[in-house]
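What you see is the complex with one protein chain gone and the rest in place.
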Amino acid sequence: MIIVMGPEATQEQVHVIMNKLTALGLKVHLSEGATRTIIGIIGNKQLIAQLPIEAMDGVEKTVSVTVDYKLVSREFKQDDTIVDVGGILIGGNHLAVMAGPCAVESREQLLQSAFIVKEAGAQFLRGGAYKPRTSPYAFQGLEEKGLEMLAEARAKTGLKIVTEVVDVESVPVVSAYADMLQIGSRNMQNFQLLKTVGKTNKPVLLKRGLSATINEWLNAAEYIMSEGNYNVVLCERGIRTYEEYTRNTLDLSAVAAVKNISHLPIIVDPSHGTGRWNLVRPMARAGIAAGADGLMIEVHPNPAEALSDGKQSLTPENFELTMQEVKTIAKVMGKDMA
Amino acid sequence: MIIVMGPEATQEQVHVIMNKLTALGLKVHLSEGATRTIIGIIGNKQLIAQLPIEAMDGVEKTVSVTVDYKLVSREFKQDDTIVDVGGILIGGNHLAVMAGPCAVESREQLLQSAFIVKEAGAQFLRGGAYKPRTSPYAFQGLEEKGLEMLAEARAKTGLKIVTEVVDVESVPVVSAYADMLQIGSRNMQNFQLLKTVGKTNKPVLLKRGLSATINEWLNAAEYIMSEGNYNVVLCERGIRTYEEYTRNTLDLSAVAAVKNISHLPIIVDPSHGTGRWNLVRPMARAGIAAGADGLMIEVHPNPAEALSDGKQSLTPENFELTMQEVKTIAKVMGKDMA
Amino acid sequence: MIIVMGPEATQEQVHVIMNKLTALGLKVHLSEGATRTIIGIIGNKQLIAQLPIEAMDGVEKTVSVTVDYKLVSREFKQDDTIVDVGGILIGGNHLAVMAGPCAVESREQLLQSAFIVKEAGAQFLRGGAYKPRTSPYAFQGLEEKGLEMLAEARAKTGLKIVTEVVDVESVPVVSAYADMLQIGSRNMQNFQLLKTVGKTNKPVLLKRGLSATINEWLNAAEYIMSEGNYNVVLCERGIRTYEEYTRNTLDLSAVAAVKNISHLPIIVDPSHGTGRWNLVRPMARAGIAAGADGLMIEVHPNPAEALSDGKQSLTPENFELTMQEVKTIAKVMGKDMA
Partner (left out) sequence: MIIVMGPEATQEQVHVIMNKLTALGLKVHLSEGATRTIIGIIGNKQLIAQLPIEAMDGVEKTVSVTVDYKLVSREFKQDDTIVDVGGILIGGNHLAVMAGPCAVESREQLLQSAFIVKEAGAQFLRGGAYKPRTSPYAFQGLEEKGLEMLAEARAKTGLKIVTEVVDVESVPVVSAYADMLQIGSRNMQNFQLLKTVGKTNKPVLLKRGLSATINEWLNAAEYIMSEGNYNVVLCERGIRTYEEYTRNTLDLSAVAAVKNISHLPIIVDPSHGTGRWNLVRPMARAGIAAGADGLMIEVHPNPAEALSDGKQSLTPENFELTMQEVKTIAKVMGKDMA
């Protein structure tokens, strides 16, 4: 960490700070410029992180030199992590596609969706049994009944099941049915939930928070990994900006950035990311071209009848077309479906 | 709700939609313009909210005409709600001030803080016993020990205790000690937590999410109220924007807006809202002038020794000064401290 | 346009508004619901746009049903526009690549850059002779000397020249040298400048403003086209968000969106869009996969010696690699270089 002293900081103030730091066993370096004095601190990162240096007399600001996560970083592990979800691999040169309805609405709707996405080549069936909703009066999901339907769809199609776990209480029941636990955007910093799934051995799909920085997102993954569960896959799903044409702004630079600074696999959700079905196909292609390891796409046998987010769901025909284009781009990127 | 058909929508598509809606018992109005056909829908709001109209053929967009919350709205209740926290009133012509350290660090620090804020006129002691932190390696709070210290401070000073409840599990223990439960920004859409505190009879302080719209925030309050707990106080604490000079952008327009559309009391947190101690005093004054019912301010006996957010904490002297100025502005606004 | 009356609007207020509108020759439709009255207005768009309806008594809000631009829209022109810049086509199935240094620094640097980008397959040389800079003390460009160097580079390589015009005054001199005029982000709503280039017959490259909505951006293009110059190419270059890892957030959804709602060609600038050279290659690929008609990329013979934005410039080797990957993706998209 670097301390930048204010223009009117006194010699005395600089000494007080340096003494305080060296007393804690930290090493300090002093640089005195024409208009500013700078103190560099070297030593135990966690100790330094807890010092309220910016409140000390004479300090203008501090600058963090290193990041605060560890297990998620490329420095910790050079090679790409490949997460195994019941035999289906995510990461490396494997392309993973998760598709299905936003919410599980009925047995018929789900089974129909499952056969459609299986047919088109997806390896995962997605579908919410527990739905976090802005209004308490909106449809909140079929809960365990929905999980049973997902399990039946798996039995019939062989698709792996990825579904959201919305609170600590439901982790056991969702784990009993699902192959992969999804942490939704609103829960990205529900730390108790992160620690709880971190104690299971289920693969986790961690969606980026609505206004989370890449740094906060990787720290959320660190929460899971620090409890022992290393099977984490990230999912970029759009961030909140001023632009109103799209529901969110899909931040594909984050995909490229994560590939540089972390070894974890990352997939893209162009359905929530754009909120418009006619932008899903181009953004699915773009996500793979940016380096993503897979996609999560909303598909509904009949979007106009969906109970949730029909506006951003693909029809079976459009999903089929999307899969063809995505596979072509994936091949160029050296990625293939199992 | 209003449906705007696309420029190329056919008569057939318009009829299909109108038939579908009337079959559900809804009333529809048709307006045919030169370039667009518009369908107005009247009837049960919750039913309409669940229809995936934007996915229907020919539809360009839908426009919501009414809001989706009810209990929090001025239309539901015309008079200002006044929340009673163990005899201290929040709302109406009462000015409430909550002050204290960001985190409970030690018995000595807390008691010292309590006497300081009591002396300057605050009625509530704030202090986190459970701390949600971005990194799993940062200080996470003293937990129940911290709660015990808060209770001791209350016994010694008569201050009411407001402290954060970070997950469903800790609601019972925090409720056993605190006078008011705080829901933090990261948990504003932790719906399970909202429902759980909604089932208690404790007053709740609901902070605005980091990137929550006013509409989402009021819906979060609706979650609490829909479970039967009507003692909700809102807290504006800054939103995330592109500006980097301040930690967040304190949105005081939201205070004025909430006063128009809701009957709930609202306070302002200029400490988290700006992240800089030297902006706290002016923004505390501005918050009250905008119409807020109170303030939440970080005060630390020695900010330079704080374990959390020392950068934005006031010294005892500065807090004393802030209180004097705030009281003068409050008087102009017709508000007084109990 | 639709008028939504407030919950307490009176019959009288509704009539006053309807009379006012019909007196102006507009047609109105009335829909009375249980909690809201809605008035639909049909008629001359420009007349309606200028009415201060939201200030009329009883009105809660108005909702615009149609967009306010015309010439830029797909409704106006169904087929993709192809812009011809001295024989090089942009749009349709043509892939255009503009590359070169951020600023023209010297004759040697520019010629070297020109040969490098020509060699790798670009058809346009970019390079700023006039540089808009945040600080008045930063390097502001070589001005006309820079233009002369660009012209020399064109003579030697055959590359077309695209360079920024920063104010009305310099339109004639820049037009005398350049093949295509670039309007930078900061000038996207410099309406006088838009009108001025709209009166020339030079193709215009219109960068999106730092925080412009897609709607504002298309209206800026409408300013140019409404003066008679239809040769407009849009350029997505990143928008300002809270994320700090990247300089801007490259909004590739805007590319897909523009393709839906406008007939104009659109290219992507991943250099400014990310601000980090190691994100340029993946985002260049992603841009083309999203449907863009081309790219604008910063290349510098020696980024570490650049006077401006070296941090985001590619080395010759990296640019060569980028071009190979981009061409492969472009082929999948049915696009080719002339």
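Letters A, B and C mark the chains as written, and numbering starts fresh at 1 in each.
As a convention for this text, a contact is a pair of C-beta atoms (placed from the backbone, for glycine too) under 8 Å apart; a residue touches a chain by one contact, two chains touch by 3 or more.
Because the structure is predicted, anything quoted here is derived from the model rather than measured.
For the chain missing from the display, the contacting residue among B:A49, B:A138 or B:I329 is B:I329, taking the whole complex into account.
Of the listed positions A:H15, A:H29 or A:K145, the one in contact with the omitted chain in the full complex is A:H29. Note on the undisplayed chain: of the listed residues B:Q50, B:T246, B:N302 or B:T315, the one touching it is B:T246.
Residue-wise, the contact with the chain that is not shown comes from C:W277, picked out of C:F124, C:Y230 or C:W277. Touching the missing chain, out of B:S31, B:T134 or B:T274, is residue B:T274. Residues 2, 4, 7, 27, 29, 31, 33-36, 38, 40, 42-43, 63, 65-66, 75, 211, 240-242, 244 are the ones on subunit A that touch the missing chain.
In the full complex, subunit B touches the omitted chain through residues 211, 213-215, 239, 241-246, 249-257, 259-260, 273-274, 276, 278-279, 282-283, 285-291, 325, 328-329, 332.
Seen across the whole complex, the unshown chain contacts subunit C at 46, 49-50, 52, 54-57, 68-69, 132-139, 166-169, 186-187, 189-193, 210-211, 215-216, 219, 222-223, 226, 240, 277, 300, 303-311, 313.
Operating definition for what follows: only the chains that are shown with their structure count from here on.
When you average the Cα atoms of each chain and compare centres, the chain farthest from subunit C turns out to be B. Between the two copies, subunit A and subunit B, the Cα superposition rotates by 180°, quoted to the nearest 5. Interface subunit B/subunit C: over half of the residue numbers present appear on both copies, so the contact uses mostly the same residues.
Annotation: 30 Å between the Cα-based centres of subunit A and subunit C. Remark: subunit A and subunit B have CA centroids separated by 26 Å (rounded to whole angstrom). The geometric centre of subunit B is 38 Å away from that of subunit C, both derived from CA atoms.
Residue positions 211, 241-242, 244 of subunit C each touch two or more of the other chains.
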